[in-house]
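All protein chains of the complex are present and in place, except for one that has been dropped.
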Amino acid sequence: MTDTIRVLYFASVREKVGCDAEEIELPAGVTTIAALRAHLRARGGPWAEALGESRALRAAVNQEMVPPTAAVRPGDEVAFFPPVTGG
Amino acid sequence: MTDTIRVLYFASVREKVGCDAEEIELPAGVTTIAALRAHLRARGGPWAEALGESRALRAAVNQEMVPPTAAVRPGDEVAFFPPVTGG
Amino acid sequence: MKIVVQREDFDPGAEIAALARETAVGAVASFVGLVRDENEGARVGAMTLEHYPGMTEKAIRAIVGEAMRRWQVRGCTVIHRVGELKPGDRIVLVAVASAHRGDAFAACEFIMDYLKTRAPFWKKEQTAQGERWVEARASDDAAAARWQEPARKAV
Partner (left out) sequence: MKIVVQREDFDPGAEIAALARETAVGAVASFVGLVRDENEGARVGAMTLEHYPGMTEKAIRAIVGEAMRRWQVRGCTVIHRVGELKPGDRIVLVAVASAHRGDAFAACEFIMDYLKTRAPFWKKEQTAQGERWVEARASDDAAAARWQEPARKAV
């Protein structure tokens, strides 16, 4: 069993962080979307900006849209993106 | 100026009276759709049946759907028909 | 505004594409009505559509005009067939183009609901039990009544 998660970024978030996907170790204590977002934001620079608290972002776990309180577990695919604008 | 009106019948009304259009003299005192319908009904036989009071019929004057109280004047085109079922 | 009553079939894709030609159009909502092979519990083998020539076009024009008064409509096509039709045949097309989808959907459904209760068409079905005139449905009156605007107070 792996302790890593896959994190994906889309649209303006992807452009700001300059990365569309990465594998990261899930740090101890990071068990929710909100905590993961804060953890990534703490990298500073573009991360602090792209995932800034004032930004209305959406998240998905294993390709299902979820609220910030949703659980994140090792092996999950997590995505951060702005509100959708298709159709 | 003419004292006649043109009367059209459609769908089940047309079939029952066996006629799709006729010119008739507008009798004195017949000034509304309701009065015209009663006048035609008084012919008896298929007319009494097709235009029977219990039937939910619709009428048009000069190709506009109107209520039974609508006026009928010499020269008008009047139509009687069942509720519409297109679309 | 294109309003046609005809015996011939029509091409929904071509009509939608024609409405979409203007680049300010962001939305085309459309509806195609078809002859079903079953109605009120009986198998329908064929159907004849009668109409009131002259009044039909006028009535549809009035309905579309009312839709254009209520919603932002950039184009509208209504085609209704008459004559002999078989199960699976197209009967009617209503297509509405607008800048935004809310207007397109509302105007399209409004036109269909009003057409069902105000345009002079009558259907006669051929079934195994013989011919019969289709009866108007209370549900169609209810659908049209949804769009009624609140009456203005008398002064």
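Order as written gives the chain letters A, B and C; numbering starts at 1 within each chain.
One rule holds for everything that comes next: contacts are C-beta pairs under 8 Å (C-beta built on N, C-alpha and C of every residue); 3 or more make two chains touch, one makes a residue touch a chain.
On a predicted model such as this, the values are computed, not experimentally measured, just so you know.
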Practice task
Check the whole complex and report which displayed chains the hidden chain contacts.
Solution key: A, C
Problem - Residue touching the undisplayed chain, where the options are C:V5, C:I63, C:M112 or C:V134 - result: C:M112
Practice task
By the contact definition given up top, give the residues of chain A that touch the hidden chain.
Solution key: 8, 10-12, 60, 63-65, 79, 81-87
Practice task
Identify the residues of chain C touching the omitted chain, counting contacts across the whole complex.
Solution key: 11-14, 16-17, 20-21, 23-38, 87-88, 90, 99, 101-102, 104-105, 108-109, 112, 139, 143
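Quick note on the criterion: only the chains that are shown with their structure count from here on.
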Practice task
Based on the touch definition given at the start, go ahead and assign the chain network to line, ring, star, complete or other.
Solution key: other
Exercise for the section: Compute the distance, rounded to whole Å, between the mean C-alpha positions of chain B and chain C. Expected result: 26
Fill in the blank from the handout: Whole-angstrom distance, CA centroid of chain A to CA centroid of chain C, is 48
Completion exercise
Going by residue number, chain B touches two or more other chains at none
Completion exercise
Multi-partner residues in chain C (2 or more other chains touched) are none
